[in-house]
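The block that comes next holds chain A.
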Amino acid sequence: MIDLGKYAGTVLAAYGVSAVLLIGLIWQSVAANARARRALEKQEENG
Partner candidate 1 sequence: MLALLKRDLVLATRAGGGFGLAVAFFLILCALVPFGVGPQTEALRPIAPGILWVGALLSCLLSLDRIFALDHEDGSLDLLATAPLPLEGVVAIKALAHWLTTSLPLIVAAPVFGLLLHLPGNAVPWLVVSLFIGTPALSVLGAFGAAITVGLRRGGLLLSLLVLPLYIPTLIFGTEIVRRGAQDADPVTPILFLGGISAAVVALVPFAAAAALRVNLR
Partner candidate 2 sequence: MSIWEYANPVKFMRSSGAILPWVVAGAAVCTIGGVLWGFLTPQDYKQGATVKIVFLHVPAAMMAINIWVMMLVTSLIWLIRRHHVSALAAKAAAPIGAVMTLIALMTGAIWGQPMWGSWWEWDPRLTSFLILFLFYIGYIALWAAVEDPDSAADLTGVLCLVGSVFALLSRYAVLFWNQGLHQGASLSVAPGERMSAVYRYPLYLSMLGFLLLFLALVLIRTRTEIRKRRLVALQAREARA
C-alpha cells in the first residue's frame, strides 16, 4: 500500500467523492439508455 502521509483522509475523500459522482453519472446514463430502448422497442412492436 502506498503511503499517503498525513493527508490520506483528504486524498481518499477526493477520490471517493469523484468516484461516486462519476460512477453515478455513468450508471444513470446507461440505465436511462436501456430503459428508453426497451420502451421504444415495446412501442414499435405494438404498432
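Just so we're on the same page, a contact is a pair of C-beta atoms (placed from the backbone, for glycine too) under 8 Å apart; a residue touches a chain by one contact, two chains touch by 3 or more; residues count from 1.
Here is how the candidates were picked: all candidates are chains of the complex that A comes from, given by their letters.
Owing to the predicted nature of the structure, the values given are computational and were not obtained by experimental measurement.
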item	value
Touch assignment for chain A within the complex, options 1 or 2	2
Residue ranges of chain A in contact with candidate 2 within the complex	2-8, 10-11, 13-15, 17-18, 21-22, 24-26, 29-30, 32-33, 36-37, 39-40, 43-44, 47
